[in-house]
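One structure, pasted below without further comment.
Here we show just some of the chains, and they stay where they sit in the whole.
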Amino acid sequence: MWDVLRHNFCSPLTLSFGLGVAARVIKSELTLPRDMYAALSIYLLFALGLKGGVELSQSSVAAIFWPAVVTLLLGCITPVTSYVVLRRLGRFSPSDAAGLAAHYGSVSAVTFLAAQQFATALGEPLEGFLPTLLTLLESPGIHIALAIGAVQASRAGRAGATAKDRPAVERGEGHSARGLKEVLHEVLTARSMILLVGGLLVGAVTGETGYEPVKPFFEGMFKGALTLFLLEMGIVAGSRLGDLRQAGWFLIGFGIVMPILHGALAVALGHWGGLSVGGCTVLAAMAASASYIAAPPAVRMTLPEANPTYYLTASLAITFPFNLLAGIPLYYQMAKWIAG
Amino acid sequence: MQTTPLLKVTVVAEAVLRERLIEEILSAGATGYTSSAAEGDGSRHLRSGDLPGDNVRLETIVNEQAADRLMTQLATQYFPHFAMIAYTTEVRVVRGEKYV
């Protein structure tokens, strides 16, 4: 375990993330230019999809069926568990709880990538359809959490809450009433979704032969680009450290314990669904991760009463680094333990 | 040079609202708008999206009634929940008939 942890700590990915955090802490103005950040994320998502598609074209439907079911199940369970814990134990408002639950019910592609790199570095074989599972896990959690938020807050509204507490969706105003439908469209057509799903399709159709000439670009450069991306993620996470106080102890604990629980559940379900040790590790990392690309704008638009400081700080400054540093190795141990 | 006195409404808001605000601008009766990227800080210290600090600046040149409609809509529907600022400036526009 310690060996695995040390190896993980000394990878360029983790170190670059740490460098980014450190740069913020010493108040450096270092930051990746906006378009470079966007370019890197476009590249990473498309490359991830592309490779996933090429590998998917070699998988049988039978092999994917149960893992896909299990993944969708996780997409339905994790937002609910998150919401309940945040409301009951954390005493968060319905909006805040739903906003956070949307993040924890969805998935962080970079956590997926870190888990993939981690497993590969340890020589664990990975199922070729894992990127497909990633796309399945991205949106259901967001919609379930937002729906819960809408319903709960409307109940609260009927029970006498002021207008400010009710989500826009429920106030029957022209532009807001379309909230959920709009969000559904937006999440499904979001940049990240199109790049991932589109990459999968392109990869699946073009296959090994078509992939060969673009492989040096999309595969050879991948880890280096990911390293630079993690530098920027460290910078962004570092700039949120100051918000940890505002987030409070409960949220810090939630951002660490909830991923462990979701990770454990995913390892169990993944094992039951027939995934390998590496596959279980990656699935657990997905379930344990909190979205910070797809979820924030969706939540901001649909549940504007939810405090963004909570969900941005929790996913970026707590759960992401936790998973990167300790979570992924932990899920790996769990997966090995359950498999053997 | 013959010019028409009109109002310019400027809105600086969280970037996530861009498309919605453009809809509001057009449905208030504007014939066009200009949008550009901005950063900023204000009373709410909060921003959304994947990168912090992201704002959008929208400007539209309209007559007084459209300005009023737009500002009212912003004040009631957006100000309570979103980080934003909105104000009008008096301008004199070339070929102003176009924008009324």
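Chains here go by letter, A and B, matching the order in which they are written, and residues are numbered from 1 within each.
Keep in mind that, in the parts below, contacts are C-beta pairs under 8 Å (C-beta built on N, C-alpha and C of every residue); 3 or more make two chains touch, one makes a residue touch a chain.
Note that the structure is a prediction, hence the values are computed from the model and not measured.
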| item | value |
| --- | --- |
| Stoichiometry of the full complex in this file, by chain label | A x3, B x3 |
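Please note the rule applied: only the chains that are shown with their structure count from here on.
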| item | value |
| --- | --- |
| For subunit A paired with subunit B, centre-to-centre distance based on mean C-alpha positions, whole Å | 34 |
| Residue numbers on subunit A that touch subunit B, as the complex places them | 34, 37, 41, 164, 168, 173, 175-176, 236, 239, 292-293, 296-297, 300-301, 304-305, 307-309, 312 |
| Contact footprint of subunit A on subunit B as seen in their complex | 14, 16-17, 20, 23-24, 46-52, 77, 80-82 |
